[in-house]
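Missing here is one protein chain; the remaining ones are kept as they sit in the complex.
When the chains are written out, they are named A and B in that same order, and each has its own residue count from 1.
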Amino acid sequence: MADETALFRMEGISKRYGGVHALEKAELNVHAGRVHAILGENGAGKSTLIKVMSGVVAPDEGRMFLDGQPISFADPASANRAGIVCIFQELSLIPDLSVADNIIASNPPTRFGLIDRKEQRRLAEEALAKAGGEDIHPRARVGDLPLSRQQIVEIAKALARKPRVLILDEATSALTASDVTKVMAVLKRLRSEGMALLYISHRMHEIAELADECTVFRNGRNVESYEQGTKTDNEVVEMMIGREYRHVFPEKTPLPPSDKPPALEVRNLSWFNKLNNVSLDVRAGEVVGLGGLDGQGQRDLLLALFGVLRGVTGEILIDGRPVTVKNPRHARSGEVGMALIPEDRKTEGLMLPMSVMQNLSFAALGQLSTFGVIDRAAEKKRIDEMIRLLAVRTASTDIPVSALSGGNQQKVVIAKWLMISPKIILLNDPTRGIDVGTKQEIYQLLRKLSDEGAAIILYSTDYDELIGCCDRVMVMYDGEIKTTLAGNEITEHALVGSALNIGTEEREAGAKPGVGA
Amino acid sequence: MTNDAQPSSRPPLHMRINLPIVIAFACIILLLLIGSLYSKSFLSPEYLLQQLKVASFLGVIATGMMLIILLGQIDLSVPWVLTTGAMMASAATAYGPLGEALAVPFGIACGVAMGLVSGAGVAYLRIPAMIVTLAINVIAQGLMVAYTGGFSPADTASDAMRYLATGNLILGVPNAILVWAAIGALAVFALNRTTFGRAVYAIGNRESAAFLSGAATQRVVMFSFAISGGLAAFGGVLLAGYAGKAAQSMGDAYLLPAIASVVLGGTSILGGRGNYLGTVAGVILVTLLQSILSVMQISEYGRQIIYGAVIVSMLLLYGREKALR
Partner (left out) sequence: MKEWRFIMAEHRGTLLAFTLFIAMFVIYVSNHPAGFTPNVVQTAANKGVILALVAMAQAFVVLTAGIDLSVGMIFVLCNCVGSYVLGGAPGQVGLGVCAVLATGLACGALNGLIVIYGRLQPIVTTIATGAIFFGIALWLRPYPGTIPDFAADLADTFTGKVFGVVPASLVFLAAVVLLIWVPVRRSVIGRTIYAVGSSEMAAYMSGMPVRRARFTAFVLGGLMAAFGGLFLTFFTYSGEASLANGDNYTLFSIASVVLGGVSLYGGRGSAIGAIFGALAFRAIGDLLFVFDLDPLWQPLFQGLVLGLAVTFGAARLFQIRNRLEMFT
């Protein structure tokens, strides 16, 4: 695979963490003036690969070449100096510094040994303009900016370093659709200027639009490289998971009519200007999806239902009874019986250093104890049941949950909540950053739970998921539910259209006949 | 889908042995050996029992400190909450038979009250524990200074306090050791077998996750501080019983040792990880170190220096955080 024309080349790179091979003899060729997409499931070694490239971690073995010359990096700064700059998935911005300070973080222009703030500001404004963020004030504190603006600052920061190779690791994941369009245009311009771009994303349509060449990773190795457009989506997915990929979504079971009140009904829920008169109902046995662009109030709605937000107005009815959910403890109690699978499993779902067992039983401890004393036998029994039900792959229930793969960690979060046998399950993008196999298991689980009588609200940023899993989908825009789609109306076209809140008449005309599917 | 490895409930033995605890116990043995080179009496049962008795006071205080450190917080109010406990219990003794009977509970209750204030500040106002407890320490000092008029208090310890600290219930075993053993047993039970203990570890690891899982995080934090305050005050009550009376600066010598014994016992200062057995080892280790330094007749300044240096070097042995890279 040694390609002498490559601007940057990696040969036989390996990296182990403990006993786990994150990378094993990985190879990569990156060419100037091209966008190279990296594909792979989570845990395939993509993030380790770019960490090695950008000097964040040192490889155990293997060589790297820049312009054909062997090169190695002691730290991110030396990689930057060599012209390799990475935009990381977890933001590398410093929240308390200003936008300008962040963009020119490590080697600002100096005069008499001190930072030349005027010159720095000029450079920052230039970089912001290049990244399509002219509206961001260079003096603003980064922590005060919304996430999508921060992402633009992150891109500006990378561009200010005048990179030859620019790595983007899920750099568009926090962006709104209009920002993504802007960023795509910026990236295309950079490519035409001769920059080499390495693009990592789970969004296939972005890769289709942008990439010239793709490399698929699996289990720490590069499986195959191909010119974009020479493989079908299905072939790519097969390469990624190493097995055939079909029947992702389980059959939907139609809900028989019933005169029981809905398991959860919400009337005119409002929360400052983030939620506006949201009304919805979910029946037992039904999966209701929340759609729309990211950040339109879906997350706030779930948190409001779960008693996390203060100052929520409106009515919540559980099985027809009005209830005010005071806090998560009240939400999980028998009176409400609600569970929330939060957005970020690492900070909101799990106590990472604690054991699998302690994490699993944590929400249900009330049911497993008398007067605060834990019944260990009962605890172990319930946990074993859950591990079997969800097929959590773990060597032991006593190892820290951080030792599990991302998908298995997410299963632990879900299992933790199933231990309380909830009647209402709220899920906040539960499959984000999870491998295809586990996704499939989660879809099946959701259907099983709804068949057993649970009422489920699923928020997802993945349209396929909403189409495949949900009986109805409510599309949110700017804190309001703008459209409700049911049955066969739930198509990608309808979801995208209503998410952007455009062409309302046309869509409504097309939507009406399908009601009651 | 594949579930060939049926999860077992216990990891292999070598994973359960806790390195810091092993090192701490090894250091205890080392200290005893060094001491026995110096004086034969170091390995005698009388000396060891006497050391355990002295360690008990620190042990009671360190138990509360451990709880707070497990939460990822710190309690810097130990010195004057301890003194408050001692002074208030002694003060109550002066109020006739009823006062004498209630001396011990009253002293502890004063500590609990101060802990509750700290805890409320940390849990509900979300002020960093370091600051709240420092403020409470100064306030407690201010109250005691105002109460005693700046002089050493005249009140003496009640008989019950003296009995708890210096008596022997079972032949030859000082009561102080029994008190510590009882509190230690309760702590082990609470930390490992109750929902409260689980919540403490969970909050220390990731408070937001614990809250979203429905744990009463604020209440747990506040109660933990109350317990810590109560135990510090109880330590003060015992010390007053041991010395016969309370003294102005009796608490100063207990803050660093309490934190040191918890941390030397392998409890992470960042919270969420730790084992009571480690704290026991840490307490004994710190007490032995102090004892050996004083037996060797090293002057106060030398003791301070050696003491600080030993703690730093032991922490360097195993208390290090993971490298960034």
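The rule is short, and it goes like this: a residue touches a chain if its C-beta (ideal position, glycine included) is under 8 Å from a C-beta of that chain, and two chains touch if they have at least 3 such contacts.
Only a predicted model underlies this, so the values are computations on that prediction, with no experimental measurement involved.
Trainee: Out of A:E265, A:E348, A:E379 or A:D398, which residue would touch the omitted chain in the full complex?
Mentor: Selected residue, touching the omitted chain: A:E348.
Trainee: Specify the residue from the set B:V138, B:A154 or B:L186 that touches the hidden chain.
Mentor: That would be B:V138, which touches the missing chain.
Trainee: Across the whole complex, list the residues on chain A that are touched by the chain not included here.
Mentor: 56, 75-77, 80, 88, 90-98, 101-102, 105-108, 110, 113-115, 117, 137, 139-141, 143, 157, 271-272, 300, 303, 308-311, 327, 348
Trainee: In the complete complex, the non-displayed chain touches which residues of chain B?
Mentor: Given the touch definition above, chain B has residues 74, 121, 125-128, 130-132, 134-143, 145-146, 149-150, 207-208, 211-212, 252, 255-256, 259-260, 263, 269-270, 300-309, 311-312, 315-316, 319-325 touching the missing chain.
Methods note: only the chains that are shown with their structure count from here on.
Trainee: What whole-Å value do you get for the distance between chain A and chain B if each is reduced to the mean of its CA atoms?
Mentor: Chain centres of chain A and chain B, defined by C-alpha means, are spaced 44 Å apart.
Trainee: Along chain B, where are the residues that touch chain A in the complex?
Mentor: Residues 1-3, 5, 7-11, 193-196, 198, 201-202, 205-206, 208-216, 272-273, 325 of chain B touch chain A in their complex.
Trainee: List the residues on chain A that touch chain B in their complex, please.
Mentor: Where chain A meets chain B, its residues are 56-58, 75, 306, 308, 327-329, 331-333, 340, 342, 347-354, 356-358, 361-363, 365-366, 369, 372-374, 376, 380, 384, 387-388, 391, 393-399, 416, 437, 441.
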